[in-house]
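For this view, one protein chain was removed and the others were kept in their places.
Our next item is chain A:
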Amino acid sequence: MKKTLFDKIWDSHIVESIPNGPDILYIDKHLIHEVTSPQAFNELKERDVPLFRPEQTVATADHNTPTENQHLPVKDLLSRKQLKELTQNCEENNITLYGLGHPYNGIVHVMAPELGITQPGMTIVCGDSHTSTHGAFGTIAFGIGTSQVAQVFASQCLLVEKPKKLRVNVNGKLKKGVLPKDVILYIISKLGTNSGTGYFCEYAGDVFESMSMEGRMTVCNMSIEMGARGGLIAPDQTTFDYVEGKEFAPKGEEFENLKAYWKTLKTDEGAEFDQEYSFDAEDIEPMITYGTNPGMGIKLNEAIPVEGTKSDAKALSYMGFQPGESLLEKPINYIFIGSCTNSRIEDFRTAAAYIKGKKKADNVNALIVPGSRQVAAQIQEEGLHTIFEEAGFTLRQPGCSACLAMNDDKIPAGEYCVSTSNRNFEGRQGQGSRTILASPLTAAATAIAGKLTDYTKMLN
């Protein structure tokens, strides 16, 4: 039978299929962080069940962490307690922890790929919905709930029903200034936030093939925002080159053997999908969102749709926008470049290239937060920090930061923030905050102009 990339990985990880029930799916790598793991550790302790494969578990601290003075004790007491519990749990259970301040510390979906923990053909789970990011490597990766975290602790397996298969094709050549973030925001704006429910999505076509690993991660990251369990892209030379030489990647002969296997990980010609959509690269332009879900997206120079549902109207009133309004020239006081969607070195290079020699507008607070310590170090090495500093941007230490209002970095009520993160829900970046999702380039251009502006004309 002809198989899809997804089938190949899934089927090879089935320990047992329960008749009329779910599959027992083997999990290669389990990533954990401070927020969704404590109850799962307790669950095991109460049952007196040991961790089955602690060596296949890796922990980081990212959600609750401050992005300033990381060498000092964390000020927020609840956060400090969660972090302490993570440290203790990892010690007791022999789990590798890259805690705050460790050179490998970072947002879980940034640090694992850059350390070579994420590899093609694996199954990876984490108690976080944006685990779909790792699908960029041709990996089945998805977010799980706390009970499931405990299941993986106890057995390195999950009981799951096999999802349906969806493929999204984008062919052609992207226009100048159109970034991977625009591609995924465009797809979600066309398909809606429920289109992926019950599916695992494969992205295929020229556009993804010619994308860097960073770009593919941005795309797969947001699969969950169209409702899909996860997204994935077939591994190719770009993938192998990225993985090769990474800290925990296999080396030498082992790498070559694996690579030979990884090359078989692609959808067979003629394999069937339950649903398929296709788009033209030429139709895609820089995108922004205007509402309170990631599907409410328009091209930067497009007007907000006039027709909408009741909940669209509620979203617009929250955002303070009118149907039919163009958002160009809209003054913006905050921009945030960061989050597991866009906090990799390529994102900061793109932003720096645009910012270089310019200054941010006076009204703007511009926050730059690298996804990991490694990215932060690279920013220094490449001298990007000087560009940011000279332009008046604030460069912080790594973490989830203003992506979610759980740590100190929050956007004040009523303020607009052009943000490279993935969710624009009401209050996501702080109570009453108004999020406009966009690419790092759009965020950088907004910071310079002090308002949303059509920068595409200015790109040489």
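FYI, a contact is a pair of C-beta atoms (placed from the backbone, for glycine too) under 8 Å apart; a residue touches a chain by one contact, two chains touch by 3 or more; residues count from 1.
Keep this in mind: contacts and distances are computed from a predicted model.
Novice: Going by UniProt, what is the name of the one chain that was not included in the view, given "3-isopropylmalate dehydratase small subunit", "Sensor histidine kinase inhibitor, KipI family", "DNA polymerase IV" or "Glutamyl-tRNA(Gln) amidotransferase subunit A"?
Specialist: From the choices "3-isopropylmalate dehydratase small subunit", "Sensor histidine kinase inhibitor, KipI family", "DNA polymerase IV" or "Glutamyl-tRNA(Gln) amidotransferase subunit A", the unshown chain carries the UniProt name "3-isopropylmalate dehydratase small subunit".
Novice: Which residue among A:Ser12, A:Asn194 or A:Asn363 touches the omitted chain?
Specialist: A:Ser12
Novice: On chain A, what residues meet the omitted chain?
Specialist: Touching the missing chain: residues 12-13, 15-16, 18, 20-22, 24, 26, 28, 38-39, 42-43, 47, 49, 52-53, 56, 78, 81-82, 85, 119, 121-122, 145-148, 150-151, 154-157, 159, 250, 258, 260-261, 264.
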